[in-house]
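Heads up: the structure comes next, in C-alpha cells.
The complex is shown incomplete by one protein chain, all other protein chains being positioned as in the whole.
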Amino acid sequence: MKNAIAFALILSGLAAAPSVLGMYYTTLIIPIIAYSIALLGLNLLFGYGGLLSFGHAMFMAVGAYASAVLGTKLGVRSFEVQLLVAMLASGTIAALIGLLCLRYATIFFSMLTLAFGMIFHSFLFKFYDLTGGESGISVARPSLFGMNFTSISKTAFLVGPFYWYVLGVFLAMFAIMAVIVSSPFGLALKAARDNERKTAFLGVGVFRVRYVAFVLSAVYCAVGGAILAVSIGAADPEQSFWTQSGNMIFIIILGGLGQLFGPIVGSLSFTLLQDALMANTQYWRFAMGAALALIIIFAPRGILGLITGLFERKR
Amino acid sequence: MEMLLRAFGITKTYGAFTALSDISFDVSKGEVVAVVGPNGAGKTTLVSTLSGLYRPDSGDVIFEGRSVLGLGPAALALRGLARSFQLVTVYPTFTVEDMIAVGAFARAGETFRLWKPACLYKAERDEVREIAAAFGLSHRLSTPCSALSQGEKKLVDIASALTLRPRLMLLDEPTSGISSADKHRIMETLLDAARRCGVESLVLVEHDMDLISRYATRVIGLKAGQIVADMRPDAFFRDPEVIDTLVGKVPHHALG
Amino acid sequence: MATVDLLFAALFNAAVLFLVTAGLQLIFGVQRIVNLTAGSLYAFGAYFGASVFEWFSAQGGPAVLLLPVLIVAGLLAGQVGFLVERVLRTVYGREEAFQLLMTFAFVLMFQDVLRYVWGAQPRLLADLPSVYGMIAIGAFTFPAYNAAVIACALLVAGLLWWLIDRTPLGHIIRATAENRQMAEALGANTRRINMLVFMLGSMLGTVGGALVIPTTAASLEMPIALIVETFAVVVIGGLGSIRGAFLGALIVGLLRALSLSYFPEMEVMSIYLVVVFVLVLRPYGLFGKAAA
Amino acid sequence: QNTPLKIGIIAPRAGTAAYIGENGLRSAEWTAKKINEAGGIAGRKIELVVEEETNAKETLERARRLVLQEKVDCIQGGYSTGVTLPMAPTLEDMQVLTIFWDGTTQDGVKETMPSPKYVFKSTDNECEAVMASLIAAKHLKGQFKRIAAISPDYTYGRNVWTAFKALNKKFGIDAEVVSEQWSSFSQLDFTSNVAALKAAKPDLIYCVLGNADLPIFMRAATSAGLTDTARMVLVQAGHQHGQLKKPFTPVGTLLCYNTMYFAKPNPSAAQKEFVDYYMDRFKDYPHWECERAYFAMNLYKAGVEKVVAAKGGSWPKPEEVAQAMEGITFESFGGPAAMRKDHIAEEVFYGGFGTHDNPYDVSTLQTPYSYSASVLQKPPGADFWGWLETATFPV
C-alpha cells in the first residue's frame, strides 16, 4: 500500500515534469529514467541477490549498440523492434557468460564480471567496422509505434513523444519488477543471498535462481541502454568501461540497496547532484567521491533509508 | 518394515585422512536413529554424505530406491530428504514466515514463478502457518529471524526444512546450545511436528544421552569413521563396553 | 637475441605490474578489501617521485642517488594510506561491497587531487635510466635501471612472502582479516594491524609508482588504466595471494610481450581471454583460495 | 545590446585528454581577454561558460545545459570524435552556432550531417598524417625499405597508417612492413613493444602515439638503441612536443606539429604575444589546440562583425552569423586560415625534421615546412580514400 502511494507520487511527479520543469531538466529526466530501468535490473541482482557485478555497464552498452546498429546501419527505425532486439541480444550474452560467472557468488563474481565487461569494451574498440571503434556509432531518431516525428526538432522529440514513451516503458518495467521481487522467485533469490547452502537444502536450485536474475538484470540494462542511446544520439564504447559499472553501483547505493525505489531515487539524486557539481566546480569528481564516502558512512541504507528513518523517528 | 535409505560401503577421505571407512547401514520407515560418537568420529561427515553435500570416495547411498550421488542438495531435498546443520542457519533479513515459506514454494515447484506475488499463494501460506503452529511459532511469524533467541532460531531452522514434507530428516546436533530446561520441550515439539508433517524417519546426531534414551529407537555408534555399535537404546545403555568406548562415564545432573 | 630482448622486456613489465599488484594483494589478502585505489596510489607515487627527484636535482643532488631517492619518496608518498585507512576504517564491519565502493570513492577523489596538485601535463624524468648505464651480455644490452627494478620486485616478493607466510605477525595479520573480533579478544591490536597493513600495501603501490617513473610518465590516466591491468594479474594469480601476484604478473608480462610480436591485434584482448580461461579452469585463480 | 555575449566552451579536463583541453582552455581564455580589451565582439564583451568534456552522455548534457540553461550564443570546443559525433546533430537541431576545435576523424565525419547549417567542424584529423607522408616522400625517399608502425588501437591510428602505406605506393616507394604494434590506450610501459620493434629491424618507424605514451615510448626506444637504427616519424609530436626532451628525441626525427608551431621563425604578432605569454605564465610550450581555440573565437568574431557591418543596428541571428562565417578568411596564429563553405576549417600545418640547435630543452624543427590544409584535406564532398588515390600532391 505504502509502495503504491509512493509510486503514484513519483509517477505523477514525472508526468508533471515536462510542464513544470524547464526544457533542460526535462531532457535530464530521460537519462534518469533510462538509468532507473537499468538499475531496477542491477538491483535485482545486487540488492536482492547479493551479487555485486562490476560489469553491468556492458549490458547497457549492448542495448545502446543494438539500437545504433539497427537504426543507423540497418535502417530499422522502429523503437519497439530495437528494444526487442536489445533485450534479446543482452539476454543471450548474459545467458552465455552467466554460465561462467555465476559459479561464484562473492568477490570472484565481481572480478569475473569486470573481466567480461572489459573484454566487451575492447571488443567495441577492436571491431570498429561493426562498432565504430572509439568514436562509436550515432543513433538515428527512432520511430515510436510506427510514427516518425520527423517534423519536430530533436529536443522537442525528446521532451515530447519520446518522454511519454519512455515513461510508459518505465511504468511497465517497474510494475514487472515489483511483482518479481515479491514473487516466490524474489524470496528464493534473497534466501540464496542470506545463506546459499541452507537455501539449496530447502529445495531451491540456487544456481538457476541466480542465473535467471542475471539474465533478467541484463535485459533491464539493455532497455535502459537503448533509451539512453537515443537521448544521447550515440552509442560509444566508454559506456561499457568499468568505471561506468562503478557508477551504476554508486547510484544504487545512493538510492538504497535492495529497495524497490532505490534505483529511481538514486538516479534522480545522482544526476541532479552531478549536474549541480559539474556546473559549479571543475573538481566535481572530488565532490562526488566525497559525497559517496559520506553516504556510505552515514547513510548505509541510502537516501531512501534516510527518508524512511525520518518517518520512523517522527512516529 | 519398508526401507527408506540404504548406505553401503561408504568411504570418505579428506586428503590423506580417512573420515569414514566402509560404512553400511539402512534406515527403515518409523525409525528414529541416533548417531553417537566422540568428537571427530565422522558424524557430520556422514550426514553430509547422506544428504548429497559430499560425494563419497566409494560406496553408494540409495534413497527410495535411487542413488543420491551427484543429485545435489536441492534435488534431493525435493525428493524428500531434508537436513539441518550443526550451527543454526536462519536468514537474518527474513521474517519467520518468509523463511519458512521458501521451502514451501520450492516443494510446490513455484520458485520460478516470477509473475505472482508470494502473498497471493493461499495454500502455501496456510501451510506455513500450520507448520509454524506445530513449532509454537505462531506469534513469531512477522518477527525478523535475527531477533530470535538461540532456541527459536533452531526451531525456525528445522521448521523451514519440514515444509518440504520430507520422508527422511537428518538433524545434526539439533539440541546443542539449547539450555537443558528447554531441551525436552524442543525435542518433543520437533518430533511431534515431524510426525505431523509426514516425516517417516529421523536420523539425528546427538551427544545428550538423556535425549537418546528417551526418544531414539535405535543407536548407531561411530568411532574413528567406523560403526562400532548399532542397537536398540536399551541394549546400548546396558552394554558397558560400548558405553565406555563411545560415551565414557555418563555424567549425572549436578543440580539434580 | 630478439627473444632475449623480448624476454627481458616481459620481465621488466612483470616486475612493474607485480609491485602494484602486491600492494593490492596484501590489502585484499589481509583485509578482504579490493582496493581500487591501488592505481591511484601508484600514480601518486609516480608524481611524487618525479617531483621529489626534480627537487633533489635542483638542490644539486647527484643523479646516481636516483634509486634511493625514489624509494624514499615512494615510502613518503605511501603515508597517504594513513588518511585513506582512517576513512575506510568506518566500514570495516560492513559487507565487502561497501568497502569496495569506499575505495571507488577515493578513486574519484584522487583523480582531482592529482590534477589539482600536478596539473594536466604528464610528468616524466628525462634520460634518467641512462644514469646507471647499460648492461651488456654478449650481443644484447639492456638498461641497468630496469634490471634494478626487477631486482627490487624480486626482493619485495621475497620479503612479503616471508612476512605473511613465515612470521607470527603474518599469522596475526591473517587471523585479523578473517575474524577481527576474535583476534582482538586474543590480544591483537587490530586497529594497529589494519593500519599497518593498509599503509604497507599503500607504500608498495607508491614505491612501485616512484620506481617506474624513470621509465614511464606520470599522467592522469594512470590510475584508471592501471587498475584494470592489475585486476587481470590478480584474477589470474588468485586474489590475496602474493605468490599469485608474482605468477600472474609474470604471465601477463610474458603474454603481452609474446602477443605483441606474434599477434599484435590481440594484445589487449588476449590478456582478458587468459583471465577468463584461468577462471574457468581454476575459479579462484592459480593460487587463490575460496573466501572463507 | 550591452549584455555580454555568452560563449560556451567544452573541453576535456581529466584523464588522457586533459592536457589537450588545458591548452585549448588557456588559449580561449587569453583570446577572450584580448578581444574584450579591444572592445569585444561588435561592441559586446565576451563571457565564457566552461563545461567539461567527458563521455558522450555527460558532455551532451553539458551542451544542453549551455544552450537551455545558460542560453549561450555560441559553443566552441570538443576534442574527441566520440563526443563531437553525437553533439553535432543535437546542436544543429537546437540551432546553436557551434565551432569544434577538433574531433573530426574520417569515419566519424562521414556519417554526420552532410550539410550542416549551424555546426562548423575542424580540419580533418588526418591532415597531419597526410603531411607526414608528404614530407617523408619528399625528403626520405630511398632512405627506408623496412617500415614498422606503432599506434594506439583506434580508428585514427589505423586510418593514418593505412594512408601512409597508400601514399608510399602512390609515390613509388616500395617499403616492406615488418611490424605493426597496436598498443592499448594510455599504455604506460613500452619495453615489450620496443623489444618487438627492435627484433623486426625496421629503418623507419611510423609512430602515432600522442599522449603521455609518446615520450614514454621515445625514451624506451632511445635507451634500447632503437632510434640508432630506425628513423622515427612522430605523427602526433605536436601533442607532446613539450615532453620530447632532447636526450630521447634524436636529431632528424620527423616531427609533425599540427596547426601551430610555437617556435616558428617570424611569427605573427598574435602568435608571438601568445607564445611569450604562455611560456612565461605556464612554463610550457603551447600546442595546436591553442591555435584551434584562437581560430574558433576569432572566426565567430569575424562572422558576427561581418553581419553587423553589413546590416548595422540589430544584433544578428545565429543563422546569419553562420552564413557569414562560410568562406571567411583571416590570420590565425599559424597563418591564413579559412572556413570552407562546407563548414570545414582550413588551417596551416607544420612539420619537419628535429634539431637540438635551440635554446629549449626539447627538440624543434630544423626547417619548418608548412602545408595549407587545402593541400592536405579532401575537397568538399569527396571520400577520403578515393581522394587519396586521385589527388595530386606537391612532392
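Some points to look at:
Every chain is named by a letter (A, B, C and D) in the order it is written, and numbering of its residues begins at 1.
Throughout what follows, a contact is a pair of C-beta atoms (placed from the backbone, for glycine too) under 8 Å apart; a residue touches a chain by one contact, two chains touch by 3 or more.
Just so it is clear, contacts and distances are computed from a predicted model.
A chain of this complex does not appear here, and its UniProt-recorded name among "Succinate dehydrogenase 2 membrane subunit SdhC", "ATP-binding cassette domain-containing protein", "2-ketoisovalerate ferredoxin oxidoreductase subunit alpha" or "Phosphoribosylformylglycinamidine synthase subunit PurQ" is "ATP-binding cassette domain-containing protein". Judged over the whole assembly, touch between the missing chain and the shown ones holds for B, C. Among C:I172, C:V235, C:L250 or C:M269, only C:I172 touches the chain left out of the display. Although one chain is not drawn, the whole complex shows that of B:S24, B:S67 or B:Q150 it is B:Q150 that touches it. Touch with the chain that is not drawn comes from one residue among B:E31, B:E110 or B:E173, which is B:E173.
For subunit B, the residues touching the chain absent from view are 14, 36-41, 43-45, 86-87, 149-151, 173, 176-185, 207-210, 246-256.
Remark: the residues of subunit C touching the chain excluded from display are 168-169, 171-172, 174-175, 177-179, 181-191, 292.
Basically, only the chains that are shown with their structure count from here on.
Separation of subunit B from subunit C in touch steps, taking the shortest path, is 2. Averaging Cα coordinates per chain and for the whole protein, the chain whose average falls nearest the overall one is A.
Chain centres here are Cα means. That of subunit C falls 35 Å from that of subunit D.
Subunit B and subunit D have centres, each the mean of its CA atoms, that are 75 Å apart. Residue numbers of subunit C whose C-beta contacts span two or more other chains: 111-112, 115, 224, 265, 268.
Multi-chain contact residues of subunit D, defined as those touching 2 or more other chains: 13-14, 153, 184-185. Residues 179-180, 182-188, 190-191, 194-195, 197-206, 208-209, 212 of subunit A are the ones touching subunit B in the complex. Those residues of subunit A that touch subunit D in the shared complex are 22-24, 27-28, 31, 72, 122, 125-126, 128, 132-136, 138-139, 153-155, 228, 231-234, 236-239, 244, 274-275, 278-279, 282, 284-285.
Contact residues on subunit C toward subunit A in their complex (touch as defined above): 32, 34, 36, 87, 90-91, 94, 96-98, 100-102, 104-113, 115-116, 224, 227-228, 231-232, 234-235, 239, 265, 268-269, 272-273, 275-276, 279-280, 283-284, 291.
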